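A quick write-up on the structure given underneath.
All protein chains but one are shown at their positions in the complex.
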Amino acid sequence: MGDTLSALLSIGFHGLAFAMVLYLISVGLSVTMGLMGFVNLAHGVFAMAGGYLTTSLMKRLDAPFPLALLAAAALVALVSIALERLLYRRLYGGDELDQVLLTMGLVFMSIAGATFLWGPLQQPLQLPPQLSGQIDFGFRSFPIYRSFLILCSAALVTALWLGVERTRFGARVRAAVDNLRMAQSVGIDTSRLFMATFALGSGLAALGGGLGADLLTINPNYALQNLVYFLIVVAVGGLGSIRGPFVAALLIGIADTGFKYLLPEFGAFFIYALTMAILLWRPRGLFGRA
Amino acid sequence: MSPPALETRGLRKSFGALTVANGIDFRLERGARHALIGPNGAGKTSFVELVTGALRPNAGDILLDGAEVTALPQAPRVKRGLVRTFQITALFRRLSVLENVTLAICERQGVGGGLFRPSGRYRAAIEEAFALIERLGLADDALRPVNTLAYGRQRLTEIAVSLGLAPKVLLLDEPAAGVPSSETGTIIEVIEELPPDIALLIIEHDMDLVFRLARHITVLVQGSVLVEGPPEAIGADPRVRQVYLGERVPA
Partner (left out) sequence: MAEGAVDAFARRHRYRLLEALPWLAAIAAYIAFPSYLALGAQILATILFALSADLVLGYAGIVTLGHAAFFGTGAYTAGILAAHSWGEPITGLIAGGSAAALIGLLSGLIVLRTTGLTLLMQTLVVATMLAEAANKASFITGGDDGLQGMEVWPIFGRLRFDLFGNTAYFYCLTVLFLCWLAARRIVHSPFGRSLTGIRENVRRMHAIGAPVTQRRLVIYTIAAGFAGISGALIAQTTQFVSLSFLSLERSGTVLIMLIIGGIGRLYGAFIGVPLYMIAQDRFSTIDPVFWYFWIGLMMVLLVVFARGGILGLFERLRR
């Protein structure tokens, strides 16, 4: 098989896997930022916690991978509700600086907490044996885990989109993102909606963190290290949008993988330049509301 | 015949399916006392935003003193004397009344960007600001932050700031909105005592205010001009009454 084609397939495959992880983590951030107008720089902490909890549950309790993942997501979602009720709520509609400082503070606390609980080093990944190794398609072989990651994420994304389009909950979220006051006057309990959306977004982030531990390594500095990527996906996609970040994640994921593969001396530099270019052209993001 | 102080021709603006301005032809004569009325959502504030340059029209022309300003951004229009106040008070919240007005005057005088001399040295600007504040009865509050003032006095500060810009055309967006009736008296007096050479356009819901202050009224409904004319004609017009049915019926 031609070298270029092989390289392109590789970039496409790994880029897609990366994109999926980015999307799962960032979609919650996009919706909560669009819905509550809250700049949550600590969103990465949910993903990090998902990764840490999944590996811990697998190691300590010998839990099977899918169970550990779901349990971790549920746990993170619950804790995020407490966070939302106790702290975040006070700052809705408030000063942007306050939100930045508060969430930064939480990130710092999470770094300390993670170091304390799990040590300063990267968490070693324990892939379940069925998912390790390669799968051979004849012309090429692909790592099984990444294939699984892509399929699993695709299923989650489809479920999410169907949920948003078809359920009443989804309709309420869309209405509230579109026009909060109108939604309130129609009788939608926005307070409960915020809470539920927040929990869902955090749970998804935890899933993304746990599934994507292979791509975004789990370590105490996770939230800070990857903040740029999450914010880029959200800003380029457009706040409050559900499809937007998907397109952005695809763009960023594949481009990043491609650039790093083809021009490793420049690293992620081009992604940042690309982001700035897109935002210059469309300051509200590709799918942001005008 | 000298050109009108402000004119729009065929002004159009839509946000997707929502049309806020549907080909508005409008004239504000020099020294006018003109009111723009209409039900909620008629597009009155959007009209102000279009005219001042905060919003870009899809089509149409805007002329200030006969000169086209449609392509100009907001700041140059202000420099040419087109000044507005905001429906919801938009002042420099934690700054004092005196500072609010002084900032406006410094911009008008073109010294707002001076980097080296302390602002305190621009004595003339500060004194002009104070004189303005005094005239509006706010002298006692000169050094207090505006967000500590009673709402009516905040609205007066808004007017003071706009006067500090030496307007030729002044657009007052609901000057008495949200003000308790005990405080509206001063505001009305201030508006009545505005120099006659300023062309004044007031957007108002309060019909008493409108009939008291305006010599000419334009009625805007869903982005289009329904009718315009002197107050007596407007008051008697059955279409206007119909539009306001359920809201307020003029006496």
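Letters A and B name the chains as they come in the text, with residue numbers starting at 1 for each one.
One rule holds for everything that comes next: a contact is a pair of C-beta atoms (placed from the backbone, for glycine too) under 8 Å apart; a residue touches a chain by one contact, two chains touch by 3 or more.
Every value quoted in this text rests on a predicted model; they were computed, and no experiment measured them.
Note on the chain not shown: across the whole complex it touches A, B.
Residue in contact with the omitted chain (choice from A:L9, A:A63 or A:L87): A:L87.
Among A:A7, A:L67, A:L262 or A:M276, the one in contact with the hidden chain is A:M276. Annotation: of B:I37, B:V69, B:L103 or B:V169, B:L103 touches the absent chain (contact as defined above).
One chain is missing from the display, and on chain A it is touched by residues 33, 39, 41, 87, 90-91, 96-98, 100-102, 104-113, 115-116, 224, 227-228, 231-232, 234-235, 239, 265-269, 272-273, 275-276, 279-280, 283-285. Contacts to the hidden chain, counted on chain B, fall at residues 52, 54, 74-79, 83-84, 86, 90-96, 98-99, 102-104, 106-108, 111-123, 126-127, 130, 134, 139, 142-143, 161, 165.
One rule holds for everything that comes next: only the chains that are shown with their structure count from here on.
Mean C-alpha positions place chain A and chain B at a centre distance of 47 Å.
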